[in-house]
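Report on the following structure.
Removed: one protein chain of the complex. Kept in place: all other protein chains.
Up next, chain A:
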Amino acid sequence: FAGLADVSISEDVPVEGEITVPVGSHSPDEDYSTLDEPVRDTIMRDLKAVGKKFVHVMYPKKSSALLRDWDLWGPLVLCVSLALMLQGGSADSKDDGGPQFAEVFVIIWFGAVVITLNSKLLGGTISFFQSLCVLGYCVLPLTVAMLVCRLVLLAGSGTVSFIIRLIVVVAMFGWSTLASTAFLADSQPPNRKALVVYPIFLFYFVISWMILTFTPQ
């Protein structure tokens, strides 16, 4: 039966892999779901996904929603609001809090990229954008802390307000770090978990420091 050898299909069927080109393997129904859906559906779907992720950050259970459906809208909104709130009071002159604004931006995004690279180099299984997504969304508690601090500073800036701000910032810092490690540490081999958690701790520590040392003009 030597002739049976060339019954098998000689061509590879490249369905799996880093890049898939599923033209021809999609049924017409699947084509409709991605290529023809109305715009409003797309917008609502994305908005609901973003909202769900915000809720997941506030109650960090082990769920795959944050990881599977990553998006960077939440981190963008949080980053912009945090940077706006960290402005000095004078936002309208030529020499305004411009450098501070761009600084916050660069610290957050560059810091998140560095942490992601670190975890990938340590052999993590999570993908680049997933990690950015988790780190960005977990800035939410610190943004809330910033809001609270600004409100407290409106009331006064004495020792009492400092203690209140300290407590709030430390609590939110702990929440952020715990939430992000709950999502990220699982993707690491067990003996590397501390090596991954430490940069995350540092990242949120720097942001908390910026929040705590903020004084309005």
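Everything below uses one rule, namely that a contact is a pair of C-beta atoms (placed from the backbone, for glycine too) under 8 Å apart; a residue touches a chain by one contact, two chains touch by 3 or more; residues count from 1.
FYI, contacts and distances are computed from a predicted model.
Enquirer: According to its UniProt record, what is the protein name of the omitted chain, chosen from "Regulator of G-protein signaling 7", "Propionyl-CoA carboxylase alpha chain, mitochondrial", "Integrator complex subunit 11" or "Golgi apparatus membrane protein TVP23 homolog"?
Expert: "Golgi apparatus membrane protein TVP23 homolog"
Enquirer: Write down which of A:84, A:117 or A:154 is the residue touching the left-out chain.
Expert: Selected residue, touching the omitted chain: A:84.
Enquirer: Out of A:58, A:106 or A:154, which residue would touch the omitted chain in the full complex?
Expert: In the full complex, the listed residue that touches the missing chain is A:106.
Enquirer: Which parts of chain A face the unshown chain closely enough to count as touching?
Expert: Per the touch rule, chain A residues meeting the hidden chain are 1, 3-4, 6-7, 9-11, 13, 17-24, 26, 31, 34-36, 39, 42, 46, 67-70, 73, 76, 80, 84, 87, 91-94, 96-99, 101-102, 105-106, 125-127, 129-130, 187.
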